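Selected chains from the complex are presented in situ; the others are not included.
So that you can tell them apart, the chains are marked A and B in the order they are listed, and the count of residues begins at 1 in each.
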Amino acid sequence: MSLVRFGVSLEKDLLKRFDMHCRQNAYSNRSEAIRDMIREIIVEEEWTGSNAAVTGVISLVYDHHKRELVDKLLNIQHDHQRIIVASQHIHLDHDNCLEVIVVKGSSKDVQGLAAELRATKGVKHGELVRTTTGKDM
Amino acid sequence: MSLVRFGVSLEKDLLKRFDMHCRQNAYSNRSEAIRDMIREIIVEEEWTGSNAAVTGVISLVYDHHKRELVDKLLNIQHDHQRIIVASQHIHLDHDNCLEVIVVKGSSKDVQGLAAELRATKGVKHGELVRTTTGKDM
C-alpha cells in the first residue's frame, strides 16, 4: 500500500501533550498514533451510515437449560444466515454458555439481528462490537 | 433457579412510559425488562471492580501481509495463554483478517491484554466487549 506524506501544524503545548500520549501508549511514531485516531473515527462513521458494509461481533451469554432457548437462538440465526459468517460456542460453566457470532452486512441489518438475539427471553447479556471489514483502511 | 417476588411502586406517568418501553422492545412482562436493566448494571460493576472474574471478547482486524504482525500477535497471546479460552479466525478478504479472542480473568488482566493487542503496529481496529461469566445472574 503506497504511503502519502503531508504536513500538520499544531500548537507547541498541544504537540507536547500528544507526544506524551504517544509515549504512554507505546506508539513508535506520531503517524502511527494519528492513523489509529483516524481509523477509529472512520469505523464510527461506517456504523452511522446504515448502508455501508460493516463487520461486527455479537456476544451472547445464556443458560442452555432454559426451555427452548437454544432452539429459538438457532432459528433466529438461520433466518439471518445471509449475514452470519461464523459462530463459536464456549461452555463457561455447567449452566452458562457464551456464543460469539461474526456478522457482515449493512449496519442496519447487523444491529437488527443483535437486538433480536439480545431480547430473547433467557439471554442474560448480549453485546455487539462494531468493527470494520478493513477495506481501504 | 428459585424466583422471589417483591413489590415496586412507581409514579403513574413513569409506569405508563415504562410499559411503552416494554411493548416496543417486545418484553413479555415488566419483570423481564427489569431483569435486563439490573443485569446491565451488574455487568458494568463487575468490570469496574478490577478483581471480579469477567468474560470478554476481543476483536482484531488486521492485514496479514504486514511483516511479522501475525507472529507478534501470536506471541502476545501465548504470553497470556492463562486467560485466553479460545480464538477464531475469519478471512475477511484477500488481505484482511478478523480474529475473535474469548478471554476470562480479572477485568484488569483482560483490559491489559486487549490494550496490548490493539496497540500492535498493523492492527487496524481492535475492540473489547465487556460481558459476564453468567454466574449468579
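Just so it is clear, contacts are C-beta pairs under 8 Å (C-beta built on N, C-alpha and C of every residue); 3 or more make two chains touch, one makes a residue touch a chain.
The structure displayed is predicted, hence computed values, not measured ones.
Colleague: Give the total number of copies in the whole complex, keeping in mind that only 2 of the identical chains are shown in place.
Modeller: 4
Note that in this section only the chains that are shown with their structure count from here on.
Colleague: Counting in whole Å, what is the centre-to-centre distance of chain A and chain B, each centre being its mean C-alpha position?
Modeller: 10
Colleague: State the interface residues of chain A toward chain B in the complex, per the touch definition above.
Modeller: It comes out as residues 25-28, 32, 39-40, 43, 55, 57, 59, 61-63, 85-86, 88, 90, 92-93, 95-98, 100, 102, 104, 119, 121, 124-125, 127, 129-135, 137.
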